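Here's the structure we're looking at; comments come further down.
Removed: one protein chain of the complex. Kept in place: all other protein chains.
Up next, chain A:
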């Protein structure tokens, strides 16, 4: 429209220095002209009305007549109007921008690359196969319809033999792309795509997770091993089938009681753990408490009460025997019966463990009261028991039942009076176990366990005056003494002591059945206990209801030491750790502990442990390793005590000497004491 031209107001004249463009830019030229020359716009309407002859486009530039007449020369040059005219480059030499005059004027309009190769050129030489193979391979044309190289028509004939050649003759170097082919593609009509979907049911999935621990790996290997072994067994024979048949019969029986028996051990452990918690303070005392006040007490010691063992059903019975188990040193056996002649009923054999004071580990009810028991030193499951009715029996703790493994009967030579003591001996030559028993009927009998039977052998018959061989005429009416206790020498196997109801102690030998080696007039009443010293080979102790405890050297007829304890002494026991310490219990409920090394005349500990009037103490035993003694009373209770340090004294070392250890020391200790006594004897006697 005519209006916008009014705005152009600048005048540029004489701008023909500008090079006139070539053929292409004719339109550009006119536009530039318009820009250069000023436009004085007159009244466009007048010119429009005048211009009937000329058809003016409405947006043509308005020019004055003078201007219209102006001639403009156009020069046609070969210069590139697009080439830049004012290139300036920085020159480092002169440190300034310098214009570059010569500018490349070439403008490329069209490029078309051809595929003709001059035959003498290098490229043709490279494609030299062409020249050589042309005449010979015209035949396999039909064989090879596929032309590699695409759509080049001119070199068609030449190509095919070449390609054939390249395939057949692998000797020639294979030229992969000989033809510099060019693709000419054309797009065909694309069929519309349609999706067709088909969905199947997904396969069932389950997630699996596992851990791989050290033990899982180990278990897997073990299972593998078992599988392999089973395979081997199957291969070996069909014998396994028979066994399986039998085992199947056994199975249904088990399932009923399966539930409970599966966790027998567990419940046992639980019981013990709970009792450990309940009696925690006692357990701590047992292990760690040492009576500190002993330091202030010089020689005296005390007994610290620990656990108390009782069993409901044993309340009416009195403890008649105690024995520690050598291997399981927390296990001890309690024999229960009655000393009262009139009150004879059933008895019991109980085993307690220090770990579970609430309840016995094993319970064996017996028909007659148990009077004595002994646990075998090596075979810890064998227990020999003597009864009030004169029977002896052997129980095995390994067996499940409540019955003894062996029992003597009237036929097999049981005693006619209560058996007061039993003692295991070493196995005989056929390695059968055997034990000895002594009874009020005056016999010392040896019992041997032969297969399933108890075979007895009379060892000795105790008589009042002395052992008398049975004369056929019976001229001397052998009045039978009643044996109440015996003990075998620790080292000399055949020697043993027998205490009698008359108060005499006989030293006998297993081999001499008719004679005693020696007789000691020990007590005025029945000898309740005789015990050899653990260390010193010559010393033994005896106690009796005549209130005395006497210590003897078996070579001397009179006692070395005599202690009067103010009440009938029920039992005496040597300590396993010292040759000079022993304990005695009396019917007034007191425990007396003596240490001859410390005090030769009096007990270093006298402690009332039970209610004075009601209960009598009947037995005492030292634990083989722990500083604990157990005391039985006539109420069926067993109480355990810990010995305070004063009671466990070992001889002090002299300065500079090492503390000697071992039984020799103990022997020497005793020997010292005895020698002191012997000298006055020798002097006097």
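Simple rule for what comes next: contacts are C-beta pairs under 8 Å (C-beta built on N, C-alpha and C of every residue); 3 or more make two chains touch, one makes a residue touch a chain; residues count from 1.
Here is the rule we go by: contacts and distances are computed from a predicted model.
Q: Can you pick, from "COP9 signalosome complex subunit 3", "Dynein light chain roadblock-type 2", "Phosphatidylinositol N-acetylglucosaminyltransferase subunit H-like" or "Protein YIPF", the UniProt name of the chain not shown?
A: Hidden chain identified via UniProt as "Dynein light chain roadblock-type 2".
Q: Specify the residue from the set A:185, A:265 or A:429 that touches the hidden chain.
A: Result: among the candidates, A:265 touches the missing chain.
Q: Using the document's definition of touch, tell me which of A:82, A:125, A:227 or A:308 contacts the absent chain.
A: For the chain that is not drawn, the touching residue is A:308.
Q: Out of A:214, A:431 or A:491, point to the residue that touches the absent chain in the complete complex.
A: The one listed residue touching the chain not shown is A:214.
Q: On chain A, where is the contact patch with the chain that was removed from view?
A: 213-215, 217-219, 253-254, 257, 259-271, 273-275, 277-278, 280-282, 284-285, 289, 291-294, 300, 302, 304-305, 308, 358-359, 400-401, 602-611, 614-615
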